[in-house]
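Note that one protein chain is taken out, while the other chains of the complex remain in position.
By letter and in written order, the chains are A, B and C; residue numbering begins at 1 in each of them.
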Amino acid sequence: MTPSKSIPDLQSAKDSRQIPIDKVGVKGIRHPVRVLDKSGGEQSTVARFNMYVNLPHHFKGTHMSRFVELIEQHGREISIVSFRDMLPKMTQRLDAESGHIEMVFPYFIEKSAPISGVKSLLDYEVTFIGEHSGKDSTITVKVSIPITSLSPRSKALASYGAYNQRSHVILTVRLRDFIWVEELIELVEQAASSQLYGLLKRQDEKHVTEQAYDNPKSVEDMVRDVAVRLNRNGRIESYIVEAESFESVHNHSVYAQVVKQ
Amino acid sequence: MTPSKSIPDLQSAKDSRQIPIDKVGVKGIRHPVRVLDKSGGEQSTVARFNMYVNLPHHFKGTHMSRFVELIEQHGREISIVSFRDMLPKMTQRLDAESGHIEMVFPYFIEKSAPISGVKSLLDYEVTFIGEHSGKDSTITVKVSIPITSLSPRSKALASYGAYNQRSHVILTVRLRDFIWVEELIELVEQAASSQLYGLLKRQDEKHVTEQAYDNPKSVEDMVRDVAVRLNRNGRIESYIVEAESFESVHNHSVYAQVVKQ
Amino acid sequence: MTPSKSIPDLQSAKDSRQIPIDKVGVKGIRHPVRVLDKSGGEQSTVARFNMYVNLPHHFKGTHMSRFVELIEQHGREISIVSFRDMLPKMTQRLDAESGHIEMVFPYFIEKSAPISGVKSLLDYEVTFIGEHSGKDSTITVKVSIPITSLSPRSKALASYGAYNQRSHVILTVRLRDFIWVEELIELVEQAASSQLYGLLKRQDEKHVTEQAYDNPKSVEDMVRDVAVRLNRNGRIESYIVEAESFESVHNHSVYAQVVKQ
Partner (left out) sequence: MTPSKSIPDLQSAKDSRQIPIDKVGVKGIRHPVRVLDKSGGEQSTVARFNMYVNLPHHFKGTHMSRFVELIEQHGREISIVSFRDMLPKMTQRLDAESGHIEMVFPYFIEKSAPISGVKSLLDYEVTFIGEHSGKDSTITVKVSIPITSLSPRSKALASYGAYNQRSHVILTVRLRDFIWVEELIELVEQAASSQLYGLLKRQDEKHVTEQAYDNPKSVEDMVRDVAVRLNRNGRIESYIVEAESFESVHNHSVYAQVVKQ
């Protein structure tokens, strides 16, 4: 006569509305995680999870607590490998046919300033999106990379100077083969007017200022230059590349997007 | 010898990267607008606009200022009709084949409290999404509707009381025929445990509390009950219905989604 | 025998905890408002209201619905004058000694581009903060003004170019005498490297680019230059001036603040 026996199990009851649910689950759970990085170490960070499964039309509800149990079992030691493992495990544990997990977290890379070499961290927002259906899992990686863009139009128009600003390039890729987040970031930073750093000495500030002026890039340029590089990379199956520039002369952004399916 | 003649037109230059751009334009422009409402009046509100067109591979860039000009011409008097007109006009003005406009704004409805009848406004977030390609335009309407949800599971388990909370039902619909935003909102509010009000007198608070207790709804119930109503409505072509419940016993949300294409 | 008579009035019950409450009320109510502008017209916008009163230790609670009633009575036609009137009215209606209202809204100003003269709106975030105690009311006005800042350090270090970015100058002023929001904005924009516009033609882009390069301003410069102008203005009693620059070479901001009490 434990409470759990005497209490009705609503989730397993029949439903007569004839409406299958595409996604049902938990959203916005924050949990500490550890992720491997390319330098061979692992870094501790904090992720937000969204976890969903499908629900056939004849079941009344899903078991929300099972999603949280799964995070509790895996969260502290999660890696891209355990993330991949969670997908079929979740789908099976919830008696579902398809499963979907999103995990978004700040990811830190130690960068060396271009001239002085002083080291500092830069933070990027990374999202892993996993989809599982039948026996197949697909992992999509999304990275938001802050960079400097300098307006080619402003440079061409003005007798001196050129307006520039912080921009975000957002890369969403589906992979054929393993690729480090660091490689995606490097690919994008090379297509920017200049990359960002946490810490710059005077000689570094001179360098990045001149480098940006020498490499003017519109949002159109940035998405195209990134697309050209992604097209050459055999490990990338499909992608979306977006650039949003927080214009320094306007109170709005300019934006461009290239999709390759 | 005006400046505009002596200054190079970078946008029209040739591009050799062979990458067509799916969307390019402006993002996050805030502008006052007027929208018609079902009661026969019009309301003044403030919208954020995203406006994009495609760009063939051989053009270097788009003309960003033309998007802003279009808003300046239309913004203060925009309605669902002028919104629809802006789509082909923008696409043509930018020499593009396809165009995309999003416009998101708070929309206010005067509601009467259920017993006392006292009137107050409630705010909803509405998005119009217009897509134009060739000669065809499609308008999608998205409405985020805040409601009360009371947990059926908690009601069944507890000897008294039941936890409840504010939830959002987000309805994204593509229409065959005209429908007022007010009709979509009403359809959703009838599927909730209870609807929200700006102002409630004591007798109203009694009513909504008991009404919610009498109508427990999980996120699964809400998306299904809304889907059943949408399926019966001949003016709705396709839809996505989402429910997110900001659980009062957890620090995360529960979520459900039904898609009909 | 109406419901409102048979229902207990919890708010007026006695409280024995001996803890007076400094502020109690409603937060985050969204409502359409009309505000007068300097050009002689009035503009429709949407505000968020926070409204609080004090509560002596011996009262159990305040009457939350009265705050909303006050907004419903005033909201659509609110001006700086009716805002000022709401303060004592709210304080009295809630049987309180002190009252506090905050009202934040986007405010639009039509600007002419510097060379072409083309007109477009720019949006600013304005907050009115009213405090009432005894018979005295004080109004504080806060304006967030987006501008361009160009780094003097980068200009000095680099052989060509200079990094620049969008920045916010946030001005919080207590007034001795009436002053238009437009005057505060103009005062700040004159202290920036360059001001922002919704719409710029080519000759305008050339102008603002060169103007910013000719007027490098650090966050320290901006808060000082604004402070010097505020000190000279006899209508300003006290102020806080803040500048936050969304650095184009870093993924963080730099910030400065001057307070004059």
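Here is the rule we go by: contacts are C-beta pairs under 8 Å (C-beta built on N, C-alpha and C of every residue); 3 or more make two chains touch, one makes a residue touch a chain.
Because the structure is a prediction, the values reported are computed rather than measured.
J.: Identify the residue among A:Lys206, A:Arg224 or A:His252 that touches the chain left out of the display.
T.: Once the missing chain is taken into account, the touching residue is A:Lys206.
J.: Which residue among B:Leu196, B:Val226 or B:Val241 touches the omitted chain?
T.: B:Leu196
J.: For the chain not shown, which residue from B:Glu69, B:Asp85, B:Glu182 or B:Glu205 touches it across the whole complex?
T.: B:Glu205
J.: Taking the full complex into account, what residues of chain A touch the chain not shown?
T.: Missing-chain contacts on chain A: residues 2-4, 7, 29-32, 34, 43-46, 65, 68-69, 72, 75, 106, 108, 115, 118-121, 123, 198-203, 206.
J.: Over the whole complex, note the residues of chain B touching the chain we left out.
T.: Touching the chain left out of view, chain B contributes residues 122-123, 146, 148, 150, 153-154, 157-166, 194, 196-198, 200, 202-203, 205-206, 208-210, 212-213, 246-252.
J.: In terms of residues, what is the contact footprint of the unshown chain on chain C?
T.: The list for chain C reads 7-8, 10-11, 15, 17, 19-30, 50, 52, 55, 60-62, 64, 152-153, 156-157, 218-220, 223-225, 227-228, 244, 251-259.
Basically, only the chains that are shown with their structure count from here on.
J.: Please tell me the distance, in whole Å, between the geometric centres of chain B and chain C computed from their C-alpha atoms.
T.: 28
J.: Quick check: what residues of chain A touch more than one other chain, meaning two or more?
T.: Counting only residues that touch two or more other chains, chain A contributes 153, 157, 251-252.
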